[in-house]
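Showing chain A:
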Amino acid sequence: MSEDEPTGGLLDQDGRPITNLPERGFVRKVADWASARSMWLLWYCTGCGAVELPPSFTSRYDMERYGIGPMATPRQADIFLITGYLSVKTVKRIVRSYEQMQDPKYVLGHGSCTIDGGMYWDSYATVKDVGLYIPVDLYIAGCMPRPEAIFQTFEKLQDMIIKGEAVGWKKYKDNYSWYRKNQDNVFKRGPDWALEEPELR
Partner candidate 1 sequence: MTVDPVLLIVIPLVAAFLVPITSIFMKGLAKWIPLLGLIGMAVVMALDFGDLYDGPVTSITGGFGPPWGISIIMTPFGGLLATGMIGVALFVMISEIDGKKRAHQTVYNTMVMMATTGAVGMVITGDIFNMFVFLEITAIAGVVLAAIPRDGHEKGLNWRGAAVYALVGGVASFLVLAGIALLYGATSTLNIYQIAERIEGVDTFVVGAAFLTMFIGLGIESELFPLNGWAPEVYRGSKWGTGSLFSGVIGKAGLLALLRISFVVLSPGLENGIVMDILLWVGAATYLFGEAAAFSSKDLYRVLGYSSIGVFGLLVASFSLGVADGIRGGTMLLLGHMLAKPILFSMMGFAGRKKKGDVPLSSLKGLIRSSPSAGIIMTIGILALIGMPPSPTFWGKYFLFSAAGSEGQWLLISILIIGTLFEAGYLGRMLFNIFDTRKERKADTLPLARGIMGALFVFFIFLIGFLPGPLEDIITFVIAELIDPLNYISWGSI
Partner candidate 2 sequence: MNLINEPATLLIILGTGAGTALLLWKVRWMAALMSIISSAIAAGVVIHTGLLGKIASNEIWEFEIFNDLSLTLGTNWFSYLFLASIAVLAPLVLIYSWEPMRTRQKDRPFYGLFMISLVGAVGVTMARDLLTLFLFWELMTWPVILLIGDGRPRSGKAMKLYFGFGMLSASGILGILSIVSWSEGGVAYTDAVNAMADGSTGIRIAMVLLGAMAFGTKAALAPFHIWAPAAYGHTEDPFTAFFSGGLSKTGIYGAFLVVDVFIGTTILISYGSVNGLTPIGFFIAITGAITALIGGIMAMMQDDAKKLLAYSSISQLGYIFVGLGVGGSTATAGALYHVLNHTAFKAVLFMGLGAVIYRTGEYRLSKLGGMIHVMPLTFWCFLVGIFAAAAIPITSGLASKWLIYEGALEKGVGILVPILFLASAAAFLYSFRILQGGFMGQLRDEFKDIKEAPITMLIPMIIIMIALIVVAFIPGLPMELISRAMADIGMEAPEYSLISLESGVGSYSGLVVMLAVVAGFITAVLMFFSRPLGRHIDLRDTFTAGEEPIPNMDKRYHYAWKFYAPYERFLRPYFNNWIGKGWAKVYKVSSQVARLHRSVMNGDMTGYIWLIFGAMVLVGMVLYRYGGWF
């Protein structure tokens, strides 16, 4: 996979794309501050990962005090939370949902499965690395990660947003052909895909 250079970006030592941080004016900084204080989640719950979320937003840990809350559709959400392993079949849904979200958008990989397939690492149907298909801003390691870990990640993400370092959305645009190639290895886009490719925007 390292043969093809990503279109606009550079590769790190693992052959993964990296991207330049965007310039930010004052307004953008204020907006990013607001984004950090108001993060709306879209959950992609495949299996066991989701069980850790109810304690996170109910009275025990109360996620809402940070302005974080669940949202119904990708259009409204800022953070894509992938809780659990992906199968080959579901990558398509992930990509579709991700592309429907609006910039700036952040992806959190929740649990070990998103990093390396976790306990399903040897299954033919498991996607081992989500980062090949969509840019993941932060991973939460663990099987399962406790709510404390989740909160720590959120704080880290807030930090990154305020500093302007959470640029997964830009990375995706800049290196679309790289991601696209990985995606095409897994699934085919049907005639009704209808989503614009970020490159063409």
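For anyone wondering why these and not others, all candidates are chains of the complex that A comes from, given by their letters.
By our rule, a residue touches a chain if its C-beta (ideal position, glycine included) is under 8 Å from a C-beta of that chain, and two chains touch if they have at least 3 such contacts; residues count from 1.
Only a predicted model underlies this, so the values are computations on that prediction, with no experimental measurement involved.
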item	value
From 1 or 2, the one in contact with chain A within this complex	2
Chain A to candidate 2 touching residues, read off their complex	44, 73-75, 90, 92-94, 96-97, 100, 189-196, 201
